[in-house]
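I have placed the structure first, in the form of C-alpha coordinates, so that the comments after it can refer back to it.
Shown here: the complex without one of its protein chains, the others still in place.
== subunit A ==
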Amino acid sequence: MSFPWANHYAPKHPVMQWIDDRLPLPRLVYNAVGAGYPVPRNLNYFWNFGVLAGAALAIQIITGVVLAMHYAANGDIAFASVEHIMRDVNSGWMLRYAHANGASFFFIVVYLHIFRGLFYGSYKAPREMVWLLGLVIFLLMMATAFMGYVLPWGQMSFWGAKVITGLFGAIPLVGEPIQTWLLGGFAPDNAALNRFFSLHYLLPFVIAAVVILHIWALHIPGSSNPTGIDVKGPQDTVPFHPYYTAKDGFGLGVFLIIFAIMLFFAPNYLGHPDNYIAANPLSTPAHIVPEWYFWPFYAILRAFTVDFILPAKLWGVLAMFSAILLLFFLPWLDKSPVRSGNYRPTFKMFFWILVLDVLVLGYCGGAPAEEPYVMISQLAAAYYFAHFLIILPIISRIERPLPLPGSITEAVLAKHGEVAGDAQAVAAE
(Lines give C-alpha, C1' and ligand atoms only; values in the text may rest on other atoms or scores of the structure.)
Protein backbone atom coordinates (compact mmCIF):
# COMPACT_ATOMS: atom_id res chain seq x y z
CA MET A 1 0.00 0.00 0.00
CA SER A 2 1.35 3.30 -1.01
CA PHE A 3 -0.22 5.76 1.47
CA PRO A 4 2.66 7.11 3.56
CA TRP A 5 0.58 7.06 6.76
CA ALA A 6 -0.06 3.30 6.62
CA ASN A 7 0.77 1.48 9.87
CA HIS A 8 4.03 -0.44 9.78
CA TYR A 9 4.28 -4.01 10.89
CA ALA A 10 6.05 -4.38 14.21
CA PRO A 11 5.88 -7.95 15.55
CA LYS A 12 5.09 -8.02 19.26
CA HIS A 13 5.78 -11.68 19.87
CA PRO A 14 9.36 -12.99 19.41
CA VAL A 15 8.05 -16.00 17.46
CA MET A 16 6.35 -13.70 14.95
CA GLN A 17 9.57 -11.65 14.79
CA TRP A 18 11.53 -14.84 14.09
CA ILE A 19 9.13 -15.91 11.32
CA ASP A 20 8.91 -12.42 9.82
CA ASP A 21 12.71 -12.15 9.59
CA ARG A 22 12.88 -15.40 7.61
CA LEU A 23 9.61 -15.30 5.64
CA PRO A 24 7.70 -12.01 5.75
CA LEU A 25 4.33 -13.74 5.56
CA PRO A 26 2.97 -12.08 8.75
CA ARG A 27 3.94 -8.73 7.19
CA LEU A 28 2.16 -9.63 3.96
CA VAL A 29 -1.08 -10.50 5.78
CA TYR A 30 -0.79 -7.37 7.97
CA ASN A 31 -0.44 -5.17 4.91
CA ALA A 32 -3.13 -7.00 2.90
CA VAL A 33 -6.03 -7.42 5.31
CA GLY A 34 -4.64 -6.13 8.60
CA ALA A 35 -3.98 -2.77 10.21
CA GLY A 36 -1.38 -1.98 7.53
CA TYR A 37 -4.01 -1.35 4.83
CA PRO A 38 -5.65 2.10 5.05
CA VAL A 39 -9.20 2.07 3.63
CA PRO A 40 -11.60 4.98 3.01
CA ARG A 41 -13.72 5.53 6.10
CA ASN A 42 -16.98 5.98 4.19
CA LEU A 43 -17.50 2.53 2.60
CA ASN A 44 -21.12 1.37 2.67
CA TYR A 45 -22.44 -2.18 2.93
CA PHE A 46 -21.95 -2.76 -0.81
CA TRP A 47 -18.23 -2.99 -0.05
CA ASN A 48 -18.87 -6.19 1.96
CA PHE A 49 -19.40 -8.37 -1.08
CA GLY A 50 -15.76 -8.88 -2.04
CA VAL A 51 -15.04 -10.55 1.28
CA LEU A 52 -18.32 -12.49 0.99
CA ALA A 53 -17.31 -13.76 -2.46
CA GLY A 54 -14.04 -14.97 -0.92
CA ALA A 55 -16.01 -16.71 1.83
CA ALA A 56 -18.29 -18.34 -0.76
CA LEU A 57 -15.24 -19.61 -2.68
CA ALA A 58 -13.87 -21.09 0.55
CA ILE A 59 -17.21 -22.81 1.29
CA GLN A 60 -17.26 -24.25 -2.23
CA ILE A 61 -13.70 -25.57 -2.06
CA ILE A 62 -14.09 -27.12 1.40
CA THR A 63 -17.46 -28.80 0.72
CA GLY A 64 -16.33 -29.76 -2.78
CA VAL A 65 -13.14 -31.48 -1.66
CA VAL A 66 -15.11 -33.61 0.82
CA LEU A 67 -17.85 -34.38 -1.73
CA ALA A 68 -15.18 -35.57 -4.18
CA MET A 69 -14.18 -38.20 -1.61
CA HIS A 70 -17.61 -39.83 -2.04
CA TYR A 71 -18.59 -38.99 -5.60
CA ALA A 72 -17.90 -41.34 -8.54
CA ALA A 73 -17.30 -39.69 -11.93
CA ASN A 74 -18.64 -42.52 -14.04
CA GLY A 75 -21.74 -42.29 -16.21
CA ASP A 76 -23.10 -45.58 -14.88
CA ILE A 77 -22.95 -44.71 -11.20
CA ALA A 78 -22.56 -40.93 -10.90
CA PHE A 79 -26.26 -40.33 -10.23
CA ALA A 80 -26.41 -43.21 -7.72
CA SER A 81 -23.24 -41.97 -5.99
CA VAL A 82 -24.90 -38.59 -5.40
CA GLU A 83 -27.87 -40.42 -3.83
CA HIS A 84 -25.35 -42.41 -1.77
CA ILE A 85 -24.00 -39.07 -0.50
CA MET A 86 -27.54 -37.89 0.29
CA ARG A 87 -28.55 -41.07 2.14
CA ASP A 88 -25.57 -42.97 3.51
CA VAL A 89 -22.67 -40.54 3.98
CA ASN A 90 -22.63 -38.91 7.42
CA SER A 91 -24.03 -35.38 6.95
CA GLY A 92 -23.63 -35.95 3.21
CA TRP A 93 -26.96 -34.24 2.56
CA MET A 94 -25.61 -31.12 4.29
CA LEU A 95 -22.40 -31.13 2.25
CA ARG A 96 -24.22 -31.54 -1.03
CA TYR A 97 -26.92 -28.97 -0.30
CA ALA A 98 -24.26 -26.53 0.95
CA HIS A 99 -22.27 -27.03 -2.25
CA ALA A 100 -25.27 -26.75 -4.59
CA ASN A 101 -26.72 -23.69 -2.83
CA GLY A 102 -23.22 -22.35 -2.23
CA ALA A 103 -22.78 -22.05 -6.00
CA SER A 104 -25.94 -19.94 -6.20
CA PHE A 105 -24.88 -17.77 -3.28
CA PHE A 106 -21.40 -17.34 -4.81
CA PHE A 107 -23.11 -15.92 -7.90
CA ILE A 108 -25.50 -13.76 -5.84
CA VAL A 109 -22.64 -12.06 -4.00
CA VAL A 110 -20.51 -11.77 -7.14
CA TYR A 111 -23.40 -10.19 -9.07
CA LEU A 112 -23.88 -7.69 -6.22
CA HIS A 113 -20.09 -7.09 -6.23
CA ILE A 114 -20.22 -6.39 -10.00
CA PHE A 115 -23.31 -4.18 -9.48
CA ARG A 116 -21.31 -2.18 -6.92
CA GLY A 117 -18.40 -1.84 -9.35
CA LEU A 118 -20.67 -0.70 -12.17
CA PHE A 119 -22.55 1.90 -10.14
CA TYR A 120 -19.58 3.40 -8.32
CA GLY A 121 -17.28 3.30 -11.37
CA SER A 122 -14.79 0.97 -9.69
CA TYR A 123 -13.63 -0.13 -13.15
CA LYS A 124 -12.16 3.29 -13.96
CA ALA A 125 -8.55 4.42 -13.74
CA PRO A 126 -6.51 3.57 -11.80
CA ARG A 127 -8.38 0.31 -11.03
CA GLU A 128 -8.81 -1.11 -14.56
CA MET A 129 -6.67 -4.14 -13.78
CA VAL A 130 -8.80 -4.97 -10.72
CA TRP A 131 -11.87 -4.92 -12.97
CA LEU A 132 -10.26 -7.02 -15.71
CA LEU A 133 -9.04 -9.66 -13.26
CA GLY A 134 -12.50 -9.69 -11.69
CA LEU A 135 -14.01 -10.48 -15.08
CA VAL A 136 -11.50 -13.32 -15.53
CA ILE A 137 -12.70 -14.70 -12.18
CA PHE A 138 -16.31 -14.34 -13.35
CA LEU A 139 -15.61 -16.29 -16.57
CA LEU A 140 -13.78 -19.02 -14.62
CA MET A 141 -16.71 -19.20 -12.18
CA MET A 142 -19.16 -19.67 -15.04
CA ALA A 143 -17.08 -22.49 -16.53
CA THR A 144 -16.69 -24.14 -13.12
CA ALA A 145 -20.38 -23.84 -12.27
CA PHE A 146 -21.44 -25.22 -15.64
CA MET A 147 -19.19 -28.26 -15.32
CA GLY A 148 -20.22 -28.78 -11.70
CA TYR A 149 -23.89 -28.87 -12.69
CA VAL A 150 -23.10 -31.70 -15.13
CA LEU A 151 -21.58 -33.94 -12.45
CA PRO A 152 -24.79 -35.27 -10.76
CA TRP A 153 -25.61 -36.67 -14.22
CA GLY A 154 -29.30 -35.92 -14.03
CA GLN A 155 -31.47 -34.95 -16.98
CA MET A 156 -30.60 -31.22 -16.82
CA SER A 157 -26.92 -32.09 -16.36
CA PHE A 158 -26.88 -34.18 -19.51
CA TRP A 159 -29.00 -31.92 -21.70
CA GLY A 160 -27.35 -28.78 -20.37
CA ALA A 161 -23.97 -30.23 -21.34
CA LYS A 162 -25.33 -31.10 -24.74
CA VAL A 163 -26.77 -27.63 -25.38
CA ILE A 164 -23.76 -25.68 -24.10
CA THR A 165 -21.13 -27.73 -25.93
CA GLY A 166 -23.47 -27.55 -28.93
CA LEU A 167 -22.81 -23.78 -28.95
CA PHE A 168 -19.32 -24.53 -30.23
CA GLY A 169 -20.95 -26.48 -33.03
CA ALA A 170 -22.27 -23.16 -34.35
CA ILE A 171 -18.75 -22.05 -35.32
CA PRO A 172 -18.46 -22.35 -39.14
CA LEU A 173 -16.38 -25.22 -40.60
CA VAL A 174 -14.51 -26.27 -37.43
CA GLY A 175 -17.50 -26.16 -35.06
CA GLU A 176 -18.45 -29.81 -35.05
CA PRO A 177 -14.90 -31.19 -34.76
CA ILE A 178 -14.38 -28.79 -31.83
CA GLN A 179 -17.57 -29.97 -30.14
CA THR A 180 -16.55 -33.62 -30.57
CA TRP A 181 -13.07 -32.83 -29.25
CA LEU A 182 -14.48 -31.02 -26.19
CA LEU A 183 -16.86 -33.86 -25.33
CA GLY A 184 -14.53 -36.71 -26.25
CA GLY A 185 -17.36 -38.15 -28.34
CA PHE A 186 -20.42 -37.20 -30.36
CA ALA A 187 -22.63 -36.74 -27.30
CA PRO A 188 -21.98 -36.25 -23.58
CA ASP A 189 -20.82 -39.55 -22.15
CA ASN A 190 -18.31 -40.99 -19.74
CA ALA A 191 -15.40 -39.19 -21.43
CA ALA A 192 -17.15 -35.83 -21.04
CA LEU A 193 -18.16 -36.53 -17.44
CA ASN A 194 -14.59 -37.47 -16.45
CA ARG A 195 -12.97 -34.42 -18.00
CA PHE A 196 -15.62 -32.13 -16.55
CA PHE A 197 -14.94 -33.58 -13.10
CA SER A 198 -11.20 -33.12 -13.54
CA LEU A 199 -11.59 -29.51 -14.67
CA HIS A 200 -14.27 -28.80 -12.05
CA TYR A 201 -11.73 -29.79 -9.39
CA LEU A 202 -8.92 -27.79 -11.02
CA LEU A 203 -10.59 -24.46 -11.87
CA PRO A 204 -11.49 -23.35 -8.30
CA PHE A 205 -7.78 -23.29 -7.48
CA VAL A 206 -7.14 -21.24 -10.62
CA ILE A 207 -9.90 -18.91 -9.37
CA ALA A 208 -8.17 -18.69 -5.99
CA ALA A 209 -4.93 -17.73 -7.75
CA VAL A 210 -6.63 -15.01 -9.80
CA VAL A 211 -8.35 -13.78 -6.61
CA ILE A 212 -4.86 -13.20 -5.16
CA LEU A 213 -3.92 -11.17 -8.27
CA HIS A 214 -7.26 -9.28 -7.99
CA ILE A 215 -6.48 -8.30 -4.38
CA TRP A 216 -2.87 -7.50 -5.25
CA ALA A 217 -4.01 -5.17 -8.03
CA LEU A 218 -6.53 -3.58 -5.65
CA HIS A 219 -3.82 -2.78 -3.12
CA ILE A 220 -1.85 -0.65 -5.58
CA PRO A 221 -4.37 2.24 -5.69
CA GLY A 222 -6.34 1.09 -2.62
CA SER A 223 -10.12 0.67 -2.32
CA SER A 224 -12.47 3.11 -4.01
CA ASN A 225 -15.40 4.54 -2.05
CA PRO A 226 -19.03 5.70 -2.54
CA THR A 227 -18.03 9.26 -3.42
CA GLY A 228 -15.53 8.00 -6.00
CA ILE A 229 -13.05 10.72 -5.10
CA ASP A 230 -9.45 9.96 -4.21
CA VAL A 231 -8.09 9.68 -0.69
CA LYS A 232 -6.44 13.00 0.17
CA GLY A 233 -4.97 12.40 3.60
CA PRO A 234 -4.87 10.28 6.76
CA GLN A 235 -8.19 11.68 8.00
CA ASP A 236 -9.94 10.04 5.01
CA THR A 237 -8.95 6.48 5.92
CA VAL A 238 -9.15 3.96 8.73
CA PRO A 239 -6.99 0.81 9.07
CA PHE A 240 -8.64 -2.27 7.55
CA HIS A 241 -8.26 -4.02 10.90
CA PRO A 242 -10.16 -3.60 13.17
CA TYR A 243 -12.59 -1.32 11.34
CA TYR A 244 -13.44 -3.33 8.26
CA THR A 245 -12.71 -6.75 9.74
CA ALA A 246 -15.46 -5.90 12.27
CA LYS A 247 -17.84 -4.68 9.58
CA ASP A 248 -17.11 -7.69 7.33
CA GLY A 249 -17.63 -9.99 10.31
CA PHE A 250 -21.13 -8.62 10.72
CA GLY A 251 -21.74 -8.84 6.95
CA LEU A 252 -20.53 -12.44 6.92
CA GLY A 253 -23.00 -13.26 9.70
CA VAL A 254 -25.94 -11.85 7.73
CA PHE A 255 -24.78 -13.76 4.62
CA LEU A 256 -24.51 -17.03 6.56
CA ILE A 257 -27.98 -16.61 8.08
CA ILE A 258 -29.61 -16.23 4.65
CA PHE A 259 -27.47 -19.06 3.27
CA ALA A 260 -28.41 -21.35 6.18
CA ILE A 261 -32.14 -20.62 5.78
CA MET A 262 -31.91 -21.62 2.13
CA LEU A 263 -29.70 -24.65 2.77
CA PHE A 264 -31.77 -26.14 5.60
CA PHE A 265 -35.32 -25.10 4.73
CA ALA A 266 -35.51 -24.76 0.92
CA PRO A 267 -32.47 -26.59 -0.45
CA ASN A 268 -34.06 -27.47 -3.80
CA TYR A 269 -35.78 -24.15 -4.43
CA LEU A 270 -33.08 -22.89 -6.81
CA GLY A 271 -32.60 -26.26 -8.53
CA HIS A 272 -34.64 -27.92 -11.25
CA PRO A 273 -36.75 -31.04 -10.48
CA ASP A 274 -35.60 -32.71 -13.71
CA ASN A 275 -32.11 -33.07 -12.27
CA TYR A 276 -33.49 -35.66 -9.84
CA ILE A 277 -34.16 -37.85 -12.89
CA ALA A 278 -31.09 -39.82 -13.99
CA ALA A 279 -29.60 -38.75 -17.35
CA ASN A 280 -31.34 -40.36 -20.30
CA PRO A 281 -29.97 -39.60 -23.80
CA LEU A 282 -33.21 -40.89 -25.35
CA SER A 283 -35.61 -38.58 -23.51
CA THR A 284 -35.39 -34.81 -24.04
CA PRO A 285 -36.83 -32.65 -21.21
CA ALA A 286 -39.74 -30.40 -22.19
CA HIS A 287 -37.78 -27.22 -21.33
CA ILE A 288 -34.00 -27.27 -21.08
CA VAL A 289 -32.95 -24.42 -18.80
CA PRO A 290 -29.60 -23.72 -17.19
CA GLU A 291 -29.18 -22.69 -13.55
CA TRP A 292 -30.71 -19.28 -12.71
CA TYR A 293 -27.37 -17.45 -12.76
CA PHE A 294 -27.03 -18.09 -16.49
CA TRP A 295 -30.56 -17.01 -17.41
CA PRO A 296 -29.75 -13.48 -18.67
CA PHE A 297 -27.08 -14.86 -21.02
CA TYR A 298 -29.31 -17.76 -22.06
CA ALA A 299 -32.03 -15.24 -22.99
CA ILE A 300 -29.54 -13.35 -25.21
CA LEU A 301 -28.52 -16.64 -26.85
CA ARG A 302 -32.12 -17.52 -27.68
CA ALA A 303 -33.14 -14.00 -28.72
CA PHE A 304 -31.63 -14.45 -32.20
CA THR A 305 -34.31 -16.28 -34.17
CA VAL A 306 -33.71 -15.20 -37.78
CA ASP A 307 -30.86 -16.05 -40.14
CA PHE A 308 -29.41 -12.72 -41.27
CA ILE A 309 -26.23 -13.24 -43.33
CA LEU A 310 -25.05 -15.54 -40.52
CA PRO A 311 -27.15 -18.42 -39.09
CA ALA A 312 -29.34 -17.35 -36.14
CA LYS A 313 -27.55 -19.81 -33.84
CA LEU A 314 -24.15 -18.28 -34.63
CA TRP A 315 -25.53 -14.79 -33.96
CA GLY A 316 -26.79 -16.03 -30.60
CA VAL A 317 -23.45 -17.55 -29.65
CA LEU A 318 -21.52 -14.44 -30.74
CA ALA A 319 -23.91 -12.17 -28.84
CA MET A 320 -23.83 -14.27 -25.69
CA PHE A 321 -20.03 -14.25 -25.53
CA SER A 322 -19.93 -10.57 -26.55
CA ALA A 323 -22.31 -9.71 -23.71
CA ILE A 324 -19.56 -10.71 -21.27
CA LEU A 325 -16.51 -9.77 -23.34
CA LEU A 326 -17.70 -6.18 -23.83
CA LEU A 327 -17.35 -5.69 -20.08
CA PHE A 328 -13.57 -6.00 -20.58
CA PHE A 329 -13.70 -2.77 -22.61
CA LEU A 330 -15.85 -0.89 -20.11
CA PRO A 331 -13.02 1.26 -18.68
CA TRP A 332 -12.44 2.63 -22.19
CA LEU A 333 -16.10 2.90 -23.19
CA ASP A 334 -17.02 5.07 -20.21
CA LYS A 335 -14.49 7.90 -20.20
CA SER A 336 -16.28 10.13 -17.68
CA PRO A 337 -13.72 11.25 -15.09
CA VAL A 338 -16.38 11.06 -12.36
CA ARG A 339 -16.49 7.58 -10.86
CA SER A 340 -19.49 7.44 -8.55
CA GLY A 341 -22.98 7.18 -10.07
CA ASN A 342 -24.21 9.38 -7.22
CA TYR A 343 -22.76 12.44 -9.01
CA ARG A 344 -23.86 11.41 -12.52
CA PRO A 345 -27.63 12.05 -12.90
CA THR A 346 -27.97 10.87 -16.52
CA PHE A 347 -25.76 7.84 -15.98
CA LYS A 348 -27.76 6.94 -12.88
CA MET A 349 -31.03 6.91 -14.78
CA PHE A 350 -29.71 4.64 -17.53
CA PHE A 351 -27.92 2.49 -14.95
CA TRP A 352 -31.22 1.62 -13.26
CA ILE A 353 -32.77 0.89 -16.66
CA LEU A 354 -29.86 -1.53 -17.25
CA VAL A 355 -30.46 -3.25 -13.90
CA LEU A 356 -34.15 -3.67 -14.76
CA ASP A 357 -33.16 -4.84 -18.26
CA VAL A 358 -30.88 -7.57 -16.90
CA LEU A 359 -33.63 -8.73 -14.50
CA VAL A 360 -36.07 -8.92 -17.44
CA LEU A 361 -33.50 -10.88 -19.45
CA GLY A 362 -33.08 -13.24 -16.51
CA TYR A 363 -36.81 -13.79 -16.26
CA CYS A 364 -37.09 -14.49 -19.99
CA GLY A 365 -34.08 -16.83 -19.88
CA GLY A 366 -35.83 -19.01 -17.31
CA ALA A 367 -39.14 -18.99 -19.21
CA PRO A 368 -39.95 -21.37 -22.07
CA ALA A 369 -38.89 -20.22 -25.56
CA GLU A 370 -42.38 -18.99 -26.48
CA GLU A 371 -44.00 -15.66 -27.17
CA PRO A 372 -44.12 -13.16 -25.59
CA TYR A 373 -40.86 -14.07 -23.81
CA VAL A 374 -38.85 -14.22 -27.04
CA MET A 375 -39.96 -10.76 -28.18
CA ILE A 376 -39.34 -9.28 -24.73
CA SER A 377 -35.86 -10.79 -24.61
CA GLN A 378 -35.13 -9.40 -28.09
CA LEU A 379 -35.93 -5.88 -26.90
CA ALA A 380 -34.07 -6.39 -23.63
CA ALA A 381 -30.98 -7.84 -25.36
CA ALA A 382 -30.94 -4.94 -27.83
CA TYR A 383 -30.99 -2.50 -24.91
CA TYR A 384 -28.19 -4.41 -23.16
CA PHE A 385 -25.83 -3.94 -26.12
CA ALA A 386 -27.02 -0.40 -26.80
CA HIS A 387 -26.44 0.56 -23.17
CA PHE A 388 -22.80 -0.46 -23.01
CA LEU A 389 -21.72 0.19 -26.58
CA ILE A 390 -23.72 3.28 -27.58
CA ILE A 391 -25.48 5.02 -24.67
CA LEU A 392 -22.66 4.87 -22.12
CA PRO A 393 -19.97 6.38 -24.40
CA ILE A 394 -22.36 9.19 -25.38
CA ILE A 395 -23.37 9.93 -21.78
CA SER A 396 -19.77 10.05 -20.66
CA ARG A 397 -19.17 12.72 -23.29
CA ILE A 398 -22.22 14.99 -22.86
CA GLU A 399 -23.21 14.57 -19.21
CA ARG A 400 -22.75 17.41 -16.69
CA PRO A 401 -21.85 15.77 -13.37
CA LEU A 402 -22.94 17.23 -10.04
CA PRO A 403 -20.28 19.05 -8.02
CA LEU A 404 -18.03 16.63 -6.14
CA PRO A 405 -17.25 17.06 -2.43
CA GLY A 406 -13.77 18.40 -1.63
CA SER A 407 -12.72 15.25 0.21
CA ILE A 408 -14.04 12.02 1.69
CA THR A 409 -14.00 13.55 5.17
CA GLU A 410 -15.91 16.60 3.95
CA ALA A 411 -18.56 14.34 2.39
CA VAL A 412 -18.88 12.31 5.60
CA LEU A 413 -19.25 15.41 7.77
CA ALA A 414 -21.74 16.98 5.36
CA LYS A 415 -23.88 13.83 5.51
CA HIS A 416 -23.83 13.89 9.31
CA GLY A 417 -24.86 17.51 9.23
CA GLU A 418 -27.87 16.70 7.08
CA VAL A 419 -28.97 13.48 8.76
CA ALA A 420 -28.18 14.48 12.33
CA GLY A 421 -27.87 11.64 14.81
CA ASP A 422 -28.79 8.95 12.30
CA ALA A 423 -25.41 7.38 11.63
CA GLN A 424 -26.94 4.03 10.77
CA ALA A 425 -28.99 5.36 7.86
CA VAL A 426 -25.83 6.82 6.39
CA ALA A 427 -23.90 3.61 6.81
CA ALA A 428 -26.64 1.57 5.21
CA GLU A 429 -27.13 3.86 2.25
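Keep in mind that, in the parts below, a contact is a pair of C-beta atoms (placed from the backbone, for glycine too) under 8 Å apart; a residue touches a chain by one contact, two chains touch by 3 or more; residues count from 1.
The definition used in the following text is that contacts and distances are computed from a predicted model.
Q: Given the options "Acyl-CoA dehydrogenase", "Cytochrome c1", "Multidrug efflux system ATP-binding protein" or "Ribulose bisphosphate carboxylase small subunit", which would UniProt use as the protein name of the unshown chain?
A: From the listed options "Acyl-CoA dehydrogenase", "Cytochrome c1", "Multidrug efflux system ATP-binding protein" or "Ribulose bisphosphate carboxylase small subunit", the omitted chain resolves to "Cytochrome c1".
Q: Considering the complete complex, identify which of A:Tyr30, A:Phe49, A:Phe304 or A:Phe351 is in touch with the unshown chain.
A: The one listed residue touching the chain not shown is A:Phe304.
Q: Looking beyond the chains shown, say which of A:Leu25, A:Val65 or A:Ile390 touches the absent one.
A: Touches the omitted chain: A:Ile390.
Q: Hey, which of A:Ala125, A:Ala246 or A:Leu356 is the one touching the hidden chain?
A: For the chain that is not drawn, the touching residue is A:Ala246.
Q: Since one chain has been left out of the picture, which residues of subunit A touch it in the full complex?
A: So the residues of subunit A touching the missing chain come out as 41-43, 80, 83, 86-87, 93-94, 97, 238, 242-243, 246-247, 249-250, 252-254, 256-257, 260-261, 263-265, 267-268, 273-274, 276-277, 286, 303-306, 308, 312, 315, 319, 322, 326, 329, 332-333, 370-371, 374-375, 378-379, 381-382, 385-386, 388-390, 393, 412-413, 416, 423, 426-427.
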